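Quick one: this structure, given as structure tokens, is what I'll be asking you about.
What you see is the complex with one protein chain gone and the rest in place.
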Amino acid sequence: MHEHGTQEHGHHSEAIVPVKTYVLTFITLLILTGATTGVAYIDLGVFNTVVALAIAVMKMLLVILFFMHVKYQPGLTRIAILCAFFWLGIMMTLTLSDELTRKWELNPAPWSALIPHMSHLPHIMRLFF
Amino acid sequence: MSDAAVTHEAHAHPPGFAHQFETIEQQRDAGRLGMWLFLMTEILFFGGMFTAYTVYRSLHLPAFEVGSRQILEVRFGATNTAVLICSSLTMAMAIHSAHSGKKKGVTMMWLVLTMILGLTFLGIKLRFEWYEDYLHHFVPGLGFQYRPEWASLGSQMGQVQMFMCFYFFMTGLHALHMVVGLGILTVLLIMTARNKFSPDYVAPLEISGLYWHFVDIVWIFLFPLLYLIGGRY
Amino acid sequence: MSTATLDLPPAVPAESRVTYLNATTGIKSWLLTKDHKRIGLLYLATITLMFMIGGLAAFFMRLQLIEPQGALVEPETYNKLFSIHGIIMVFFFLVPSIPATLGNFLIPLMIGARDVAFPKLNLLSWYVFVTGCLLALIAIFSGGVDTGWTFYTPYSSTYSHSAVTWMAMGIFVAGFSSILTGLNFLVTIHKMRAPGMTWFRLPLFIWSMYATSVIFILGTPVIAITLFLLALERTLHVGIFDPALGGDPLLFQHMFWFYSHPAVYIMILPGMGVISELITAFSRKKIFGYSFVAFSSIAIAVISFIVWGHHMFVTGQSVYAGLIFSVLSFLVAIPSAVKVFNWTATLYKGSISYEAPMLYALGFIGLFTMGGLTGLFLASLAVDVHLNGTYFVIAHFHYIMVGGAVMAYLGGIHFWWPKITGRLYPDMWARIAAALIFLGFNLTFFPQFVLGYLGMPRRYAVYPPEFQVLNVLSSAGASILAVGYAIPLIYLFWSIRYGPIAPQNPWGAKGLEWEAAPTPPPTENFDVMPVVTEDAYNYQPLKGAHHSV
Partner (left out) sequence: MLMTVLTQTGLHEIAALFPIQPPAASTIAGGVDQLYYFLTGITLFFTVLIFSIIFYFMIKYRRRAPDEVPPETHAPLALELAWTLIPSAICVVIFFWASYLYVRNSRPPAASSEIFVIGKQWMWHIQHPEGPREINELHVPVNQPIEVTITSQDVIHGFYIPAFRVKKDALPGRYTSIWFEATKVGTYHLYCTEYCGTDHSHMIGWVYVMPQSDYAAWLAGGEQNESMSKAGEHLFGVLGCSSCHTAGGDGPPLQGIYGQTEKFADGSTHVVDDTLIRQAIIQPDSVQLPNYKNVMPTFKGQLDEEQMLQLVAYVKSLGPQERKNGQ
């Protein structure tokens, strides 16, 4: 009669996350904060940005997985989080796809030198080279 | 279509159980999912700011770097990051103690600690950063003044103000979330004092915890984006 | 099972039974209600009011455009009229229309729940919405807004002297009501379904509301932050969108359309859901290609977020971005096509009757097809260069939003009206009104396609004389349309008091709301909580529960 259980109940008695996990997470977070601050004082060129963002993402994952218990929860929560970041990615990428390519209309794209005979390309292709 | 009757089971309702649900688990899951969806919204809300910030940083890199290096002080940003991380731990501990049936005094202690840390964050932000910025005329709209040191930026000097505008808007929005969080914590404190929670029913604590941790995450990104990414060497 | 109404009590006058309408009485019992059905009705009243304001503005606009030199008002006033018309119609009428009224009323009934997951939030969302409406009204009465509904910077941020900040705040606030509604619906659909109500047994209206809610929670925060930045720019002048100070006005357009394009699907997806219910009910058929129709809703919701740049083909967006957004815009047409074809095929070998809701549904399919296909003109880069900013665009979206979404909304209101009020309305009048609306609509907006191709720009208070004939036709159509809208307003109001008592299931439709919940339902919706054992739209019960593609 109940062909499918449709109410996606969680586990009835939820496991309690041990204090040790929290403390370890906490210490790692502090270490990463120190690391990201320290790295900022070393000249790594563009990698300063890369490292700072990578560390921020790591810290976020730690908070989400352990403090926010996502590690112990059904997939739906993870899908929700992934969706949010995916959508944020859409917004950034497509906005930048305009902002960063406006110049190309007048100047040839950076890789155009690699294609020697661009005058033979059809119009659409020529735009890209 | 309805060939079987499932009556609204008249089991003893635990505290906080709402009539539209069948079971307390269903209610707890619904609350959690609801909060996560709300946080999705928040991610896009802050995300809009982050997108605008990214675009303008790429357009006006030198000015944004000057703003970041010459106005913002890493020591306050870093300290505040640590403070917020501590508060995330105490928040997690508060839920943990309620969930594992500790005395209500323990839970309350963790909650109070969380609030103190939250207030510390706001205190540092206000006293050592915003107030100082105000004294030094770094607040757009409140007598912003350009510095002679920035003259090397030439015509791009104006965008230092834009950087500060983003800085105040982003940190301000974040601080606003902290204030809301403190309000929620106060309610939780009262609820704990009135014995509303039991190991079987910690949903409000848990859901508020998600919110608090999220606010922490926002800062985890704001800190490097505003203070660090150009490098400080 | 075959006659589903068997085990329900016969039609009883609502007065002699306790229903959600008479369970408690007094204004306070309505203003403080947590019942999703009553909240739906609160929304219904509010948006009807807003629709009349927006419609009144449209009426004055059409009067103005009867003469090339402007028959009525100064350009300044005309600019405020179309801005108010667009803003009210989009943010305060069409976005909340089906979700907040029919969605609120029906979702728990359709999935077999007592209420939505968070009734208090639901009520809060209405208050938030009303606050937004009030702010918008303040903006209107403190001088109006003259930016168009798109608020393009730097005009809106630096040059306009109208009440832009108030209006931006109104939309900002109303946005949070959308977010709360969407959040509530998603949790309700995930967590509150009756036993046996699997995902693929859900009525398609639920699928479409699910897709809409996803857009609500992912898109709305971005318009909120964008308008906030706009208000900030207006007060501080720090150059966020002002090119004179290093800002990029196109960034505003990106952020605006990131929400506002998906928002157009917020407006149409619920309508599509309603149509799926109507077509099946009035042809007594299982929907053709259930899972295709269901997944196309989700596909539309997702793809809708990656096409926004098609509003910016000539605004200085890079050619590359233009190409990307153009191809993605074509992509979003495919799931819409799938829906249209499946609805049409549902009629095949059906048992079709033509009560008023069905007339609206069939009108929807035709007009949506036209509106959608003219969207393809606009998605085509070279053609959009010519048509952008002309009446062709106006005609395109009125075909979809008025011919599509508003038709679906009216069809849905007519279909569920007996469920909501327990009363029947005069079907003959309803059919006359539907026919009038269809005629008036086409007369109003078809000439605008021609006008647009001829090059008549939109947002023009005065126009070159050679466009007059077509404009007069359009205005004539608009007055028929106004009559068409006024008729249902009258007889629906009339029916609340004087209409005959509705039977339990006047259309013989399938679905928990008709078969398991009394008409009108009690506060907790079901006397006996339902258990679901069959697919949606099981109008051919002989073959039993059978899952088709």
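Letters are used for the chains, namely A, B and C, taken in the order the chains are written, and counting of residues starts over at 1 for each.
To be clear about the criterion, a residue touches a chain if its C-beta (ideal position, glycine included) is under 8 Å from a C-beta of that chain, and two chains touch if they have at least 3 such contacts.
Everything quoted here is computed from the prediction, not taken from an experiment.
Only one residue from C:298, C:352, C:476 or C:496 touches the chain missing from this view: C:352. Contact with the chain that does not appear here is found for just one residue of C:470, C:502 or C:532, C:470. Checked against the full complex, the one of C:288, C:308 or C:514 touching the unshown chain is C:288. Listed residues C:40, C:132, C:196 or C:249: the one in touch with the omitted chain is C:249. Mapped onto chain B, the footprint of the missing chain covers residues 152-156. Contact residues of chain C toward the unshown chain are 75-76, 78-79, 146-148, 150, 152, 154-155, 158-160, 243-244, 249-250, 283-286, 288-290, 292, 314-316, 319, 322-323, 326-327, 330-331, 333-334, 337-338, 340-342, 344-345, 347-354, 362, 365-366, 369-370, 373-374, 376-377, 380-383, 385-386, 388-390, 450, 453-455, 457-464, 466-470, 539-540, 542-543, 546, 548-549.
In the analysis below, only the chains that are shown with their structure count from here on.
If you average the CA atoms of chain A and of chain C, the two centres end up 34 Å from each other. Chain B and chain C have Cα centroids separated by 34 Å. Residue positions of chain B with contacts to 2 or more other chains are 4, 26, 29, 33, 37, 40, 44, 47-48, 51, 55, 59. For chain C, residues that reach two or more other chains under the stated contact definition are 190-192, 195, 218, 222, 248, 251, 255, 258, 531, 533. Taken in their complex, chain B has these residues touching chain C: 1-8, 18-21, 26, 29-30, 33-34, 37-38, 40-42, 44-49, 51-52, 55-56, 59-60, 140-141, 156, 158-159, 161-162, 165, 169.
Within the complex formed with chain A, the residues of chain C that make contact are 190-199, 214, 218, 222, 248, 250-251, 254-255, 258, 305-306, 308-309, 312, 316-321, 323-325, 531, 533.
Within the complex formed with chain C, the residues of chain A that make contact are 1-8, 76, 83-84, 87, 90-91, 94-95, 97-99, 101-102, 104-105, 124, 127-128.
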